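What follows is a set of notes on a single structure, which appears directly below.
Of the protein chains in this complex, one is absent; all others appear in place.
== chain A ==
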Amino acid sequence: MQRHLISAADLTRDDAVLILDTAEEMARVADRPIKKLPTLRGRTVVNLFFEDSTRTRISFEAAEKRLSADVINFTAKGSSVSKGESLKDTAQTLEAMGVDAVVIRHGASGAPYRLATSGWIDAAVINAGDGTHQHPTQALLDAFTMRRRLVGRDEGLGQDLSGKRITLVGDILHSRVARSNVDLLHTLGAEVTLVSPPTLVPVGVETWPCEVSYDLDRTLAKSDAVMLLRVQRERMNAAFFPTEREYSRRYGLDGDRMAKMPEHAIVMHPGPMVRGMEITAEVADSDRCTAVEQVANGVSIRMAVLYLLLGGNEPAATHTRTEEK
């Protein structure tokens, strides 16, 4: 594994499986009365959030605290950033404070990569979502949830997702979750199908290692997992589909559609769910929906990533970087 976690595409199969296996052990800590390990004692981690995201931030914060790291939360709102400070200045301030890792969420795609490669800072950089680019820990926690549900908790150790068929439904264009998932699931051997209104399919999708379809009903019957993506109203600057009702009729998951899925298949959602549009309450509250499990798994995955990047004097595995996509 490299020193930073910027993109799911940077992970090799072995790196990804190592993270998933480590997370499985971290999950056991959550079952204990004392949910704490001394592993990162004396290390300082900054959660640098230029964009609001309460759930990702508290997930990272929980993971950092369970590993005994010192945590500093930095939100752009009300900070020097709103007074015009640049990313470089912020980075140099953190460097001067002797920070060991920076978890960064930024509205601009590529900001974490810039932070990691510009030489402004020596700390490990973990991407917690940048623009419409990547959200690697989300992809890892999704893969972890799939492996647990589709392969098994103990049987899954050391395994990837070879032969599993995963369908991602919704706003692919604006979704860093979709990009990260396609990269990681492909690395782990799964077959990915994207289902989306034609207007929400990004240009150049034909170069991605996945299939694209506009018809959800035909894809459902052969899916082991169906992942719904949030319709990101805040990133939409034009009308991408006529009405919410029409989106819901064609791409929303309701009880009837869920019945077409194989017995063992699961429904996933990265949250927050827009009930009634992307997913009906009936599906969201069913046993097959893993949304709440994904939140718990997020903490385990982030603990694993922090341990593997910061737990030793150098990262866990060899640096192997795939081409930039």
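The rule is short, and it goes like this: contacts are C-beta pairs under 8 Å (C-beta built on N, C-alpha and C of every residue); 3 or more make two chains touch, one makes a residue touch a chain; residues count from 1.
Keep in mind that, in the parts below, contacts and distances are computed from a predicted model.
Only one chain is not pictured, and the protein name UniProt records for it, out of "Bifunctional protein PyrR", "Nitrous-oxide reductase", "Cobaltochelatase CobS" or "Succinate dehydrogenase iron-sulfur subunit", is "Bifunctional protein PyrR".
One of A:37, A:108 or A:212 touches the chain omitted from the figure, and that residue is A:37. On the side of chain A, the interface with the absent chain consists of residues 18, 21-22, 25-26, 28, 32-34, 36-39, 307-308, 311-316, using the contact rule stated above.
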